[in-house]
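One protein chain is absent from this view; the other protein chains keep their places.
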């Protein structure tokens, strides 16, 4: 039991329908801490992904195509990290037509590490990666897709809540670390929403 | 019985106190038809005039000093016409320490003609000169200063009212003649206010 | 509206002081304190070109005092004509003995003051000719050109007349060429937001958040229509249609085009508008020479754009292309 490239495509199609509703919310969160474009950027990335037709059934090839499409659609911090995550997952899943649900956790952990290396952040800096770290931990060894979605959502939400009152230490929000206390990091918020949308299926 | 250069100075001092209250009103009238600066310009001119000390008691010399001060303070249409009026009056009153009240009407008529020549307008174009023309007519042969003030105010107001629904044919408002119907010409409006203020004394 | 300024009364003189401090090629000349001339003076044996106008339109008017453009410029208060003394100074500074062309926009105060100054200086033997900018097609019917406002298109007349003067042509010739440049130019603008006089307590006009005004003048004078915002493509289509209705453009015709920002419009949008403009002009088969995109004639913080087109022939084209060294326009 696991997911195929078809499942990834379906999740993306769902996001493409739902994300526009969140665009301005995410922009507003980013406007408080950064430059107000997280939502617009994500909506553009998702709509680019939605028009990708992955070649064949190779999950790795699908991730690779999504990574390239993301990298074409934006050069923003978050977008570039997302592209990095896709490309990292592509390497680990190359040549496989199905990936077990229980592999999601290590795939996320891998992606997290690649993004930490690429972006120069550390865990604890209050970024999307702290959310991802929590999700990777919470989904370890979970084999049921429904339970997986629930744990992931709970973990992402927990990370958002528990980091809210901490200062941002990297990204645009680093500039006024103390001023960022009490505010949601837009990347973490986006992660929560994305996981919630995918979990709704 | 007549007025001296001292009387002119007193009228200007009064205007300098009262005109700032009208500045934004006149701007608004000009904003509808032109570029919205009639009030600001007039306030600046009057404040420049208020700081002029006319040399001696020569009414003509006083008018000449006011004309030069006006010409220094602005190059706007209305301001330049006012300077022209002062300089015209200066010629007619040169060397005199007192000017009879009854001479005001011909002085205004002279000034009107000089301004028509300078600005290229015709009577009926709906400008300050139509107001002045009415005032010159109404004040003809009036010798009592109080009656003079009243007739002048009535005439200026009458001109404003009776031209309101006609089209502007010169100045910035000429551009959309029909659109100017129903609107007060800012120059005519300014004339009404100035005469009212001077008459209050 | 917030303005970076100190006092309304000091605004124009402080702006002028900063402009002069930043541009050593320009100096005050005369007694009025409101006339700027080239530091190098008038080239011996050439006609001078004096302009002038209200403040609030930078780089117009005074910014174009430079080699290959204006000799001098009288500086008025915001949106007011230049006063008599500054006009006299401008004409005097531009006079190198070969006469002076007075080249400025068709506005009442400006005309009166330059006319008085010219009359007074004629008595001292200074010869002048006057050519008025009248390029704004939104301001009167084609048959009524004498009533039309001068707007952004005047920079073409500056450039062309400036080159003619620097080339040593005589006063009548420079005036003829300046008039030809004006007659070959048409402009129309669209305003997106208002502007405000320093010291005024409200904008010159109100305009709704989703409204624009086609044909508005550079002091906020009323235009042709007011309506909802449209796409750049639709706006450019209308503007070109209105211009070409009276300046017919046939295939092969050489033209120049100026996409001019009114002050607060991002350069991004001006280039986007230029892209739309070029597409449509290419479709007409005309050849675009020396296109200009930027803030050439503004209305302080007004947002919007104007489009100017000048048709060129073998006489005007080389004059437009001749070198000029202005801080805001180098050719």
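Labels A, B and C are assigned to the chains in the order they are written; within every chain, residues are numbered from 1.
The working rule: contacts are C-beta pairs under 8 Å (C-beta built on N, C-alpha and C of every residue); 3 or more make two chains touch, one makes a residue touch a chain.
Everything numeric in this text was worked out from a predicted model, so none of it was measured.
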**OP:** Going by the touch rule at the top, give the shown chains the omitted chain contacts.
**Re:** A, C
Subject >> Candidates C:71, C:265 or C:311 - the one touching the absent chain >> reply: C:265
Original post:
Quick one: which of C:19, C:84 or C:140 touches the chain that's been left out?
Top reply: C:19
Subject >> Contacting the left-out chain in the complete assembly, out of A:10, A:31, A:109 or A:137 >> reply: A:31
Subject >> Given C:123, C:209 or C:314, the one touching the chain that is not displayed >> reply: C:209
**OP:** Pick out the residues on chain A that sit against the missing chain.
**Re:** 24, 27-28, 31, 33-37, 40-41, 44, 71-81, 83-84, 118-120, 170-172, 174-176, 179
**OP:** By the contact definition given up top, give the residues of chain C that touch the hidden chain.
**Re:** 1-6, 11, 14-19, 21-22, 55-56, 58-59, 63, 192-193, 209-210, 212, 229, 231-233, 235, 263-276, 278, 291, 293, 295, 298, 300-301, 303, 305, 330
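Keep this in mind: only the chains that are shown with their structure count from here on.
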**OP:** Could you grab the centroid distance between chain A and chain B? Build each centroid from C-alpha atoms only and quote it in angstrom.
**Re:** 73
Original post:
Per the centroid of Cα atoms for each chain, what is the distance between chain A and chain C, given in Å?
Top reply: 53
Subject >> Whole-Å gap between the CA centroids of chain B and chain C >> reply: 31
Subject >> Junction residues of chain A, two or more chains touched >> reply: none
Original post:
What are the residues of chain C that contact at least two other chains?
Top reply: none
